[in-house]
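Below are the structure tokens for one structure; questions will follow.
All protein chains but one are shown at their positions in the complex.
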Amino acid sequence: MSVAVGTMQMRGPVLAASGTFGYGTEVPLLERRALGGMVSKGIFLRPREGTTPPRIAETPSGMLNAIGLQGPGADALVRDYAPQWAGWDFPVLVNINGESASEYGELTARLDGVPGIAGFEINISCPNVEQGGLYFGNDPRAAAAVTEAVRRRTKLPLWVKLTPMVSDIGVIARAVESAGADALCAINTFVGMSIDLNAFKPRLSFRTGGLSGPAIRPLAVHLAHQAARAVRIPVLGIGGITRAEDALEFLVAGCTAVQVGTATFVNPNAIADVHDGIAAFLEGRGFKSLADLPRYLPRD
Amino acid sequence: MSVAVGTMQMRGPVLAASGTFGYGTEVPLLERRALGGMVSKGIFLRPREGTTPPRIAETPSGMLNAIGLQGPGADALVRDYAPQWAGWDFPVLVNINGESASEYGELTARLDGVPGIAGFEINISCPNVEQGGLYFGNDPRAAAAVTEAVRRRTKLPLWVKLTPMVSDIGVIARAVESAGADALCAINTFVGMSIDLNAFKPRLSFRTGGLSGPAIRPLAVHLAHQAARAVRIPVLGIGGITRAEDALEFLVAGCTAVQVGTATFVNPNAIADVHDGIAAFLEGRGFKSLADLPRYLPRD
Amino acid sequence: MGRGALSGMFLIDAPLTARREVARGMFVISMHAPEIATAVRAGQFVNLGWSGGPLLRRPFSVYRVEGEHIEIVLKAVGAGTAELLTMQRGERLSCVGPLGHGYDFASRARSAVLISGGLGVAPMPLAARDARAAGLRVVWVHGARRAEELCHEADGDEVIWATDDGSLGTRGTAVSVAPDAEVVLACGPNRMLGAVAERWPDAQVAVETYMGCGTGVCLGCAVPLRRGGYDRACKEGPVYRAADVDWTALPSHLSYAVTV
Partner (left out) sequence: MGRGALSGMFLIDAPLTARREVARGMFVISMHAPEIATAVRAGQFVNLGWSGGPLLRRPFSVYRVEGEHIEIVLKAVGAGTAELLTMQRGERLSCVGPLGHGYDFASRARSAVLISGGLGVAPMPLAARDARAAGLRVVWVHGARRAEELCHEADGDEVIWATDDGSLGTRGTAVSVAPDAEVVLACGPNRMLGAVAERWPDAQVAVETYMGCGTGVCLGCAVPLRRGGYDRACKEGPVYRAADVDWTALPSHLSYAVTV
């Protein structure tokens, strides 16, 4: 079940998604042998407090979150977490965030070369933080600029996590591929809102939040598939994976690996269950490895 | 519970959404007293066969459909359905579709003035039909062009139904408002895909389909709210409404009325149940009419 | 007990009243649904929903009618049917029906053969009832993979059993062992019905499709026709003249008859 995402070799195709697995130190329940890798909670250069509660709301087969990228900042990450990661037997990528392309670059420079950090996932798509307007991920030029700024500061594997709220994800995918991304992650949460009918205002204090969970899976499979068709670099599928069958949808649709997010909240061992289920599926159908899995990836 | 959408007066705020209520003649179960109005199945100028089955697939709290706008064409609509509508005690709008702005215009000219047709809803957002590329609804200029083409041919109420897969729905909303729309409908289905793990290809023969149902409700509430904030004309909220509380979320978020789609498949009396539930909510809170309902609609 | 309706379509909150096993893993469940019990014709179906169930309703042929009760026959083929089979007596099913256009017995024929594969048995007891009522002599041919998968309820008609492995009745498929008759009715996997269409173009066959609404509004249940275009399985169907269906374009992967 080992798999290569670009130059990064992983023991399995199932990773923990950013923001849903903390820094990898919190939940002791997961059978870690199954973890292909982990993307840490999104970090900014400087510490961030995050948004006022309520921060989450449940919706049909999904949840909204507006955490506001609460985090300790780069220095604390390097001091408190990276040393632990250095001893782990799976790669940890850091999900990096910024308010300008240069801030992304600065953060990368601070983290590059720190033992324990195996690569970077650029979050150009977090819908939770007010950036005074459009997200980087909505504009091919801004997305490419951020990717270049990070690429200049590191030779480590560089993944770019795409935003789903775009008319044509292929355009963004190609832009960041050209700018030097080693892989794409598709997708981040969708912007949503839920209204409190007692208070007559949004349930979340931030008003909107990112929708994750099974509800978005058909949208995510489509977008990951579109991204995979648009580029030559590998795509990691993300969105609503709770069972092996869900992950297999992304893999058949052209993804090289997957990340599991919200499902971990519900089942602290979800990643291991998904991993084992994929292995069982392959065995049941007589496929010797993931490479044998039929893919549906027409190139037009 | 009566409500005015622009110049169109309706006895209630709950309408049947296009494509989920046929031509209004099929389901005898609905208590029609509760129906504020109806939007008929999307129609093209000429008859269309629609897509090869399978056309639908269930997903968590949602469904994908790729019907392909199967329909009898304008002449049959005028001959077979409009005369029936003329006798009904609620307004029927026709959901109109085309492959070019001029085809929309031609279709409008054919239908304008036909007794039984109370107005038009322009579908600029159907994700199911291959139009050789982008949808009208993704591009403010194309959306405005279609709206103008229709506006030139009719003085009847003209609603424009927005597509959700855009980075900034406000831009499109303002473009079609300027082009002469009397109201906006937000939103149409999201494009999604589901993979058949026996056949290793999409479940739908059309590959992708439109996602509807409760899964999309938080996304729809957000987009309807964004649209309502962007324009002065009324907005009808659509997406995942199954209960009165769901409709009330849209109304509080700034919508004037709502449309119910997929829920009717599950509960043939859904529209009456939603209508009655809204009335009960208003009464329970001591609101005399819909106008008293507190709205959350900050204008920035 | 539900809300009545025009044109013989009802929405009923029906309690589950009984359950029995009729073949290995194949169960019949009964519901108290008086209006539907009275109105239903052979080949028609009901669309079932239940609280905590999947979003969309699930369509099932009406199997038998007992007084004010209707019965359906099913196996656990997916999440919905599995849930249905864990339901206890007294729990409620929301039941829309009767739906669709069933078998016709208007002709002046005198013999009918009813051909069913696996769960395709579902509409046959009612078909036998209505055929007998129309004065036809009924022969029922029922096939499955193995003896224990045959549904053994026959209501006194002449029955020809067929099994793939010959473990009961004739070795072969229901279609291959069926005699000719003036009226041929069939139900089973779509590929079996394609075989019926070749031998008896005028046979009436009950097809299966995915369904969104069951009431004719969504066009999700499209049945491709030989003359071009599509009909709705839930409205013009599910029973068709065999030669009218474009069998090459009708998906045959549906699970109704996974076990035939």
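We just call them A, B and C in the order they show up, numbering each chain from 1.
Operating definition for what follows: contacts are C-beta pairs under 8 Å (C-beta built on N, C-alpha and C of every residue); 3 or more make two chains touch, one makes a residue touch a chain.
All figures in this text were calculated on a predicted structure; none of them were measured in a lab.
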| item | value |
| --- | --- |
| Option touching the unshown chain, where A:G50, A:G73, A:G170 or A:G277 are the choices | A:G50 |
| Residue touching the undisplayed chain, where the options are A:G37, A:G213, A:P234 or A:G254 | A:G213 |
| Option from A:T20, A:T108 or A:Q226 whose C-beta touches the chain left out | A:T20 |
| Those residues of chain A which, in the complete complex, touch the missing chain | 19-22, 26-29, 41, 49-58, 61-63, 65, 67, 70, 196, 198-199, 205, 213-214, 262, 264-269 |
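The working rule: only the chains that are shown with their structure count from here on.
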| item | value |
| --- | --- |
| Steps in the shortest chain-to-chain touch route ending at chain C and beginning at chain A | 2 |
| Centroid-based (C-alpha) most distant chain relative to chain A | C |
| Distance between the centres, which are taken as Cα means, of chain C and chain A, whole angstrom | 46 |
| Distance from chain B to chain A - Cα centre to Cα centre, in angstrom | 33 |
| Chain centre separation in whole Å, for chain C relative to chain B (CA means) | 35 |
